[in-house]
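One protein chain omitted, others in place.
Labels for the chains are A, B and C, by order of writing; each one numbers its residues from 1.
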Amino acid sequence: MSTGLLESPLRARRDGGHKLLMPYVTGGITPGWTGYLRAFAAAGADAIELGLPFSDPTLDGATIQEASDAALARGATAHGILAEVAELRLDVPLVASTYYNLVLRDGPAEFCRALRRAGVAGLIVPDLPLDEAGELADAAAATGVDLVLLASPATPQRRLDEIARRSRGFVYAVSVMGTTGERAALAEPAAALTERIKQGSDRPVLLGFGISTPEQAVEATRRADGVVIGTAIMRRILDGAAPDDVGAYLTGLRRALDQECDETRWPATPDTRRGTAP
Amino acid sequence: MSTGLLESPLRARRDGGHKLLMPYVTGGITPGWTGYLRAFAAAGADAIELGLPFSDPTLDGATIQEASDAALARGATAHGILAEVAELRLDVPLVASTYYNLVLRDGPAEFCRALRRAGVAGLIVPDLPLDEAGELADAAAATGVDLVLLASPATPQRRLDEIARRSRGFVYAVSVMGTTGERAALAEPAAALTERIKQGSDRPVLLGFGISTPEQAVEATRRADGVVIGTAIMRRILDGAAPDDVGAYLTGLRRALDQECDETRWPATPDTRRGTAP
Amino acid sequence: GRFGEYGGLYVPESLVAACREVEAAFREARTDPAFRESLAESLALHVGRPTPLTPARRLSAELGVTLLLKREDLAHTGSHKINNVLGQALLALRMGRTRLIAETGAGQHGVAVATAAALLGLPATVFMGERDVERQGLNVFRMRMLGTEVVPVGTGSRTLKDATSEAMRHWVADTEEAYYCVGSVIGPNPYPWMVREFQRVIGDEAREQCAGALPAAVPDYVVACVGGGSNAAGTFAGFVGTSARLIGVEAEGGAGAARGSLGVLHGFRSLFLQDDHGQITEAHSIAAGLDYPGVGPEHAHLRDLGRARYVTVSDEEVVDAAVRLARAEGIVPALESAHAVAWVIRAARTGELPPGATVLLTLSGRGDKDISTLKELV
Partner (left out) sequence: GRFGEYGGLYVPESLVAACREVEAAFREARTDPAFRESLAESLALHVGRPTPLTPARRLSAELGVTLLLKREDLAHTGSHKINNVLGQALLALRMGRTRLIAETGAGQHGVAVATAAALLGLPATVFMGERDVERQGLNVFRMRMLGTEVVPVGTGSRTLKDATSEAMRHWVADTEEAYYCVGSVIGPNPYPWMVREFQRVIGDEAREQCAGALPAAVPDYVVACVGGGSNAAGTFAGFVGTSARLIGVEAEGGAGAARGSLGVLHGFRSLFLQDDHGQITEAHSIAAGLDYPGVGPEHAHLRDLGRARYVTVSDEEVVDAAVRLARAEGIVPALESAHAVAWVIRAARTGELPPGATVLLTLSGRGDKDISTLKELV
């Protein structure tokens, strides 16, 4: 099984004992939005999820929806965003995320080529489940873009195994049954889901949806290889946070993850399996 | 065929060459409303129609309706009005007019006795056609009250003959198809109707509905024996006319009728039958 | 034309001939297979008859009775009114009349008249009190959209009573061309009788449907709301010859049958709300269609005979019943119809309806028109 432009660095970091941190930003959200990408990189992001805004982000929560609307109102387009990205020299892999309608507009092959030209390493399409992903998966593979598949607590084991097998880059584990958005507590199913994915695959597993505090990130990475931070960042940006502010926030998360990493490895805690000691 | 308290004087006047004038007033319309009765008598009325107000005068026009509402709002009742009338000493016969619901309330026999006690000579019930009039006609006859029946342009000849036969006091000829109310011109059917009633009866025929000016009264009495003046009077009263004012108006009508009477008798005009010379 | 001592023809002489003509035409039409077929076809194709008989399963379970609903709310234009109006409009056509005249209060009868007029290509004039025109703006527009002339009446209280006067006034003035379309089992002969005959399709259908739905074929009780009483008269007509107990439910403030006394109004002799002096008193009901101070003469007669019983429910019970029916059966009833429901609910609670009793209830109309009213109360 080949590992691509996205998966190789993530595996390398994970295997090097690091917990992975993937912050998200909606492309085009502010005039100087690429500053957020730089700040993310500086804060120690292992990959960056780059949202290509869609008019009807029906699977996102209110915050991402608001951010998408704002970016589109500014005139953001997928190709415009990719053009800006192409000029950046980031040493952190970028993962585009968008809805399938934008992919279909260009056609899967052309869309993937555009990503590749912009230097984007991976792609997440939340409204494209396994069953409908064939054409895009082929096009992505042909272009060298890693198509990340999502897994949810409701996914049966057999299907989960197939998702883990066919996903590239990492497996995006949806921590709770719901849409994107900050949540006070991480749901129980998140840990169980991570375990279940890992049963048949050693592909990196990143947990998303609802993670915003260092504590949550640490909690999440007890089982998962890393976390995706989206809504918490976009809420700050929509409230006016500059790249430096968001960078500081991410630095805090990075530090908590790294610290926890050290702590949990020496000595390893005994309860690495669900259902043993509290 | 007996002639009663109402019919005898009317026949006598008619046969004496006079055109009959019957003004109308809604009983209880103002605090001093009986003053109108006196003014009517003084102005030369041959009979006076006394409206006993009813809440739903559905066959009357807007003016009589307004007058009825006003009288009721003042607390007028049929028995109260009759009590006031009983104390008057008028030498002009009174003809009560009301809706059948008020008659039914007392019962026809008791209602007629109450009229008789108050010195009322006749009764008009516009929503009681021939077919339904049996019980009241009997009660009226037994009490000596003349029950006046109405005839309309739509009434077939045979029925008209029966109405003329069974009516007492006079025959109330409805000049036009419609409800009470002033009208600019007397309809053609009025003359024809009068002729048709007179074909089989020598009972006095008074024409009502829509007559307000001396010219109309004169026109009406070319065939009819007299006219009923209702709405034109009530309009004036509602507009604030005192008994003297209304008396002056009636005097004008009286004079026109009497003058016309003289003119048409000496010399008699040749066209006393419809359809001959213009 | 007579129902015991009630009914009759208490109209001005000018209208006697016109009423007689309507009566003669109706007597002839009702036995003419062509007329009957044409009416039956129109009821099927335009109104959507037969309307279903719906078992109110959840409410029945709650009340411990078997409640069946005759669904006049599903009739075209939203109530049983159209059954009668179509019949009269076809009669008007048969009589060679060239226009329809009617009065309306809340506008339901007016909309039905406008609908029938459009369907048959007859111009129609509907008289409506100015206050009602203001309060029922949407129904006014609906009538106008259907091509009907709506004439606001500014006399008197500027409501139904005055609209009725104005309609009669116009009829008197044009009995040759105009047909006066009465909306309930009221008015001079032949209207109370004719309207009941046009509405008996409710009872006839329900009788047949009950035979299929109930082991005993006939319900123990037949319940309908009563304003003038046309849906009740039509329903009762199907069951008057059976063992079913007939219950007419009136508004507490408009209980002509339950609390009225002998009188004559609007052309007929019946029971009316009136004061000691014989003045008609105003009716008050949350349901505009029950806001009538009298009751059709046949109901007065059925009451005297003891064949039907007339009861009253309060506005509060009615609103409660409407909500309860909506929540249990997914049907928002007209507030008129909710009167019948309210009585069933109360009678089941008090034991007046014995457990297991079977009840046919005519749901005379849908509640869309009452949503604004309910919104302020619930």
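Note that contacts are C-beta pairs under 8 Å (C-beta built on N, C-alpha and C of every residue); 3 or more make two chains touch, one makes a residue touch a chain.
If you're wondering where the values come from, they're calculated on a predicted model, not measured in any experiment.
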| item | value |
| --- | --- |
| Visible chains in contact with the missing one | A, C |
| Residue of C:T66, C:T115 or C:T312 touching the missing chain in the full complex | C:T115 |
| Touching residue (missing chain; options A:A62, A:A83 or A:A142) | A:A62 |
| Subunit A residues that touch the omitted chain in the full complex | 54-62, 65-66, 69, 72, 77-79, 99-102, 104-106, 126-132, 149-156, 159, 163, 174, 176-179 |
| Absent-chain interface as seen on subunit C, which is shown | 44-46, 48, 51-55, 58, 71, 74-76, 78, 114-119, 121, 137-138, 141-142, 145-147, 322-323, 326-332, 368, 371-372, 374-375, 378 |
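Heads up, the rule we're going with is that only the chains that are shown with their structure count from here on.
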| item | value |
| --- | --- |
| Farthest chain relative to subunit B (centres taken as mean CA coordinates) | A |
| Distance between the centres, which are taken as Cα means, of subunit C and subunit B, whole angstrom | 38 |
| CA centroid of subunit A to CA centroid of subunit B, Å | 98 |
